[in-house]
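One chain of protein is taken out of this complex; the other chains stay put.
And then subunit A:
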Amino acid sequence: MNEVVLDARDISRSFMISQGFMRAKRPLHAVNGVNLKLHRGEVLALVGESGCGKTTLAKMLLGLLPPSAGTLELDGQPLASLSHLEVARIVQPIFQDPYSSLNPRKSIGSIITLPLQVQGDKDPASWRQRAEEIMELVGLPRRVYNNFPSQLSGGQRQRVAIARALINRPRVVICDEPTSALDVSVQSQILNLLQDLRQELGLTYLMISHNLAVVEHMATRIAVMYLGRIVEEGEAESVYNSPRHPYTEALLGSVLTPDPSLGVPDTHLGAAYPNPLDMPSGCSFHPRCTKMLPQCAQQAPSPIPTESGHVECSLYEENKGKMRITS
């Protein structure tokens, strides 16, 4: 359980953004010094608002985007030393929208066996059988082997995407909003399937989602991201039951559980998600924070260890994150 399969140390990624004709480009720090460890068999959920850098981080972990600083290790080997094919054997993605992530002109069979072909699998005769095995595992009927994506429902398409990701038996699967394009009743089928597959194949998931109810259900660990940094990280139980960072608290407070006796919560967050090109000084969350201290506008908080992870907030600076300060 304690084996680290994916280790990101202080990784950053910035993009140069054009400001217009004849004007200097400015850097946008999409991911800014992120530390992340993924242990075998766990489900790490990455949550945060759109634009906080979740997808950029996922792309770096998939080897699709080189980090501009920091090191990444996959299975104990530096990612930079691995070829694309080697990375693809260890990490595989499942994307959000099964309507656009499958090639409409390829049959289901050829979509699922493409990874085998790309990896130069030596035994083409066995491909069909292996595809049918994995199709059975993800709950797809064999008869759709020769069908095209347009002939399948949304849930079936997502099953195809899962089968394609799993056919080479990766160790880590990065699920980028795996169910947000699906209907409620289909979403629960896919979540159940992902749970079963994790146990059967010993998979490790990194789940990116903004649906906190889903995250709460699936995750063993939670990392909360805000403006390119992980502001709180820890075991799911402790993050959910006693959130420390005011942003985590606001996120959890905005989850709408189906309880008709409760009204719509007021998060007091304000509408303004800051412009990532023009980051606030000090703690990047301070303009929206309800518990802001005088030093927050000047001084960026450093990570403070908690019992199962860390939190980045000046509220916990003095007492090392052990107890919360009541104002």
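Heads up, the rule we're going with is that a residue touches a chain if its C-beta (ideal position, glycine included) is under 8 Å from a C-beta of that chain, and two chains touch if they have at least 3 such contacts; residues count from 1.
Definition applied: contacts and distances are computed from a predicted model.
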item	value
Candidate names "Acyl-CoA reductase", "ABC transporter ATP-binding protein", "histidine kinase" or "Monovalent cation/H(+) antiporter subunit G"; UniProt protein name, chain not shown	"ABC transporter ATP-binding protein"
Touch with the omitted chain, as defined above, among A:9, A:128 or A:217	A:217
Contact residue for the chain not shown (choose from A:14, A:68 or A:189)	A:189
Contact partner of the left-out chain, one of A:11, A:88, A:251 or A:296	A:251
Contacting the left-out chain in the complete assembly, out of A:20, A:76, A:104 or A:260	A:260
Contacts of subunit A with the absent chain, listed as residue ranges	49-50, 153, 155, 183-185, 187-189, 191-192, 195, 210-214, 216-218, 236-237, 240, 250-251, 253-267, 269, 271-273
